[in-house]
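Yeah, one chain of the complex is gone here, protein chain that is, but the others are all in their spots.
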């Protein structure tokens, strides 16, 4: 089977590099086009990119030439966007208009009513919005977004518990990794022997995105999930892996063992599709008293699993627990690749060109 | 005025060293006796102690000889106990029986109904328990404890808000410093590029101690404060300074500006005593979006102030905020020295011998 | 082909775990026996061992029972010893006497005249000492040691340059990783925001071991290589990977390009054996101005390559350069597995039993 040529928009940044790394040897997709800002255009990837990931830059891309992010240059049915939020959202729109299906990590369009935020296992039915999107916008391609990296473990845990017991509300405190801020990102002098209890615009995202992801597609829009989420976001000195401490109010009482079982057995909606990047299982529940930990657990399921531990009764709400997710794999590049796999499985990649 | 001779029990450990450091040059107290475990008994402090604090070991103590923690060796009206919890609580009891007033950092006796847990500014009236204690136990001295280091910022914030608006419940997530685990404490391989979402027995303390501290002295015991606290405790790679993310339900609605003002203006119950170690103000409210931070704020008020920031409305409870407290100064040695100052101001140190 | 059953002595420690990890799926060897100190004897590995490496503990060993390190319990032709230096060297001697070939990471016997210190690619001819060893000691097995982890990059670089230009002397400053101190090892409070310019007994080893490894087997003993080495060893906050800054006096002048070429082309003495753990190439020379770096380069060649960079003229000696080696793979477990592969290829494993 011929592999589908794909483009990486913003290929030199932290998330762009993860796309390159994860797509190296992917069974369905092949990186055919890489783009960068004007400053790097025309240069070889190996020169323009300061590789920040473990292991070496895949040799395939080393000599590829960076192009602009225009429809002419991005000659592929599928593009993964790692464009920074400073790049105008119209870049992605123009590609979608021209027939490219764009799977975007940028937050720009996440709040558009006709653009779904997808976690492939959780709300594949929200792909129904794409018809609305195409109709309204007159595009030949599609624009699909993945959530903010911290929204991912929150949404997965809440979905599993909501299905089983109903969720009334949730309080989230995150301990987030440095790679979430990109490169150069957080100066070392700011984080050495320190915690920064602030990440710009993050808390708003964590309080709203899971409610859209877990919302119901009603006609031409998503009705937000009806529970409040409160978030306090902190940066800690960890390379990869966002940890979230959750305290959750449930609609009906549940024994700890039931909660653990509900998490452990939650398979999501696409388990039968057996997509290449889908982890098995989606949720790993650890029994040890001191897990999950970023260093030890972030690579579970190839960085695509959600690791949960410390499930306990909460004196204020019903239960509390700790969840971990790899922020640049599951929370960015890996999550979007899985979405693209879902799009292909649903026959939505052939739509455009 | 002659200074009161004091003993430091467990003088070589992390908290013992803070006592030594903070009492160097203290206007009222003078370190006269230092004790250690059998292994170090009879040795010079300068030899037996691996000094772990910034700056040099005070020269005064370098040549003092470590003694056992017995009533015979501890020939002082006042003893600060930094004994590890593995030392039987009876050591402190024997000293108190013999007439020593023991201000203890150990958790052993905190739950005894006739032993107060004091934060000097918050519940000085709980010293009323000491009469009960003496009567029941037939001691000539007293035993007073300070709280767990993470309980301190929680209790101070809740007291200030409870006074102003009433507190219904509180959810706490802590990001705690390495020095809280003593020395050698946390192995570097466990915490490099990592967070540990577990500290043994900590969550139980944080959920219960503030309720005793903020409780009401009724007859011969303390009625716990009637609000639930939920705690999730994490260890992060910070030397000193425990950060807590708080989400608080209030009994009546309060504007953010009222909350901020209530915190900023909270003076505690002993401001008029002008005690040497009492910070002015007790609560520092920072307006910057990214404060408090452990590295930048832990030394506010000589390490005795509570620094609060990020006061925001909470979508789940009423308000959320972040508070910071130096765990080995305010949360241990400094807090207990302030208690001893209060005891002296109240004439309770002369009681014993 | 049936795999050779091997024992891991001291299997629960940091190096013991690396043996377990690296031997998982090894084509020639299979872990059949694991031993630990009396405290852990009889327990399941999965219970007794706090797994400290990236990834999960191999499932194969999880239920294996820890045995004592006695000849009766170690019923294998080959044992890898990760025993701490506090364990008497006689444990290894007894096994060798009983017919086990012991490949040891302990420093205890490295200075014995009839015990070789091997870096498989550098001095396989020193296996000639084993005849002497057996004759003198009347053993049925053998005892072979690997060098101190910091000696490895020093010896490899000096051998490559000595072959090409002659080495007059070398000055070494190391920046060593935390895993070199084992677990619990370095307390986090000692190394946070710090460097420790001291590692017990390390400098002596780095100054002497490479001279034995690069020495000449003359009759029944090794004549030390005739050049002086000076070492200054520092501990830095890095998980894995020892970096050494080398300044080297050469016997004849060499252009930088010659030096680089001599390093890059050095293949060692056993390249034709194509052993499973031998890296290809042995020495990786990086041209970037800021390499090698522990985080980026320690896993080169599966952690078995030596990565060299910053080759420059030295105003005091002839050249200076920086070299990096993974301390628990190439510098411990991996290096010893490669030695065992060499022993098997030479037919020396069949000797004993």
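First chain written, first letter: the chains are A, B and C, and each begins at residue 1.
The rule is short, and it goes like this: a residue touches a chain if its C-beta (ideal position, glycine included) is under 8 Å from a C-beta of that chain, and two chains touch if they have at least 3 such contacts.
No experiment lies behind these values; they were computed from the predicted model shown.
**Student:** Going by the contact rule already stated, which one of C:134, C:205 or C:296 would touch the omitted chain in the full complex?
**Tutor:** Within the whole complex, the residue contacting the unshown chain is C:296.
**Student:** So one chain is hidden, and I want to know which residue out of A:188, A:265 or A:280 touches that hidden chain in the complete assembly.
**Tutor:** Residue touching the chain left out of view: A:188.
**Student:** One chain is left out of this view; which of C:170, C:213, C:285 or C:304 touches it in the full complex?
**Tutor:** Looking across C:170, C:213, C:285 or C:304, the contact with the absent chain belongs to C:170.
**Student:** List the residues of chain A that touch the chain left out of this view.
**Tutor:** Chain A touches the chain not shown through residues 14, 52, 178-179, 183-193, 237, 239.
**Student:** Please output the residues of chain C touching the missing chain, sorted low to high.
**Tutor:** Chain C touches the missing chain through residues 169-171, 173, 175, 192-198, 207, 228-230, 232, 234, 236-239, 243, 245, 247, 249, 289-296, 309-310, 314-317, 320, 322.
**Student:** List the chain B residues touching the unshown chain?
**Tutor:** With respect to the unshown chain, the touching residues of chain B are 54-55, 192-193, 295, 299.
The rule we apply is simple: only the chains that are shown with their structure count from here on.
**Student:** By CA centroid distance, what chain is farthest from chain C?
**Tutor:** With centres defined by C-alpha atoms, farthest from chain C sits B.
**Student:** As a quick test, compute the distance in whole Å between the mean CA positions of chain A and chain C.
**Tutor:** Each chain reduced to its C-alpha mean, chain A and chain C end up 42 Å apart.
**Student:** For chain A versus chain B, what separation do you get between their C-alpha means, in angstrom?
**Tutor:** 42
**Student:** Two or more other chains in contact with one residue: find those residues in chain B.
**Tutor:** Residues 192-193, 237, 239 of chain B each touch two or more of the other chains.
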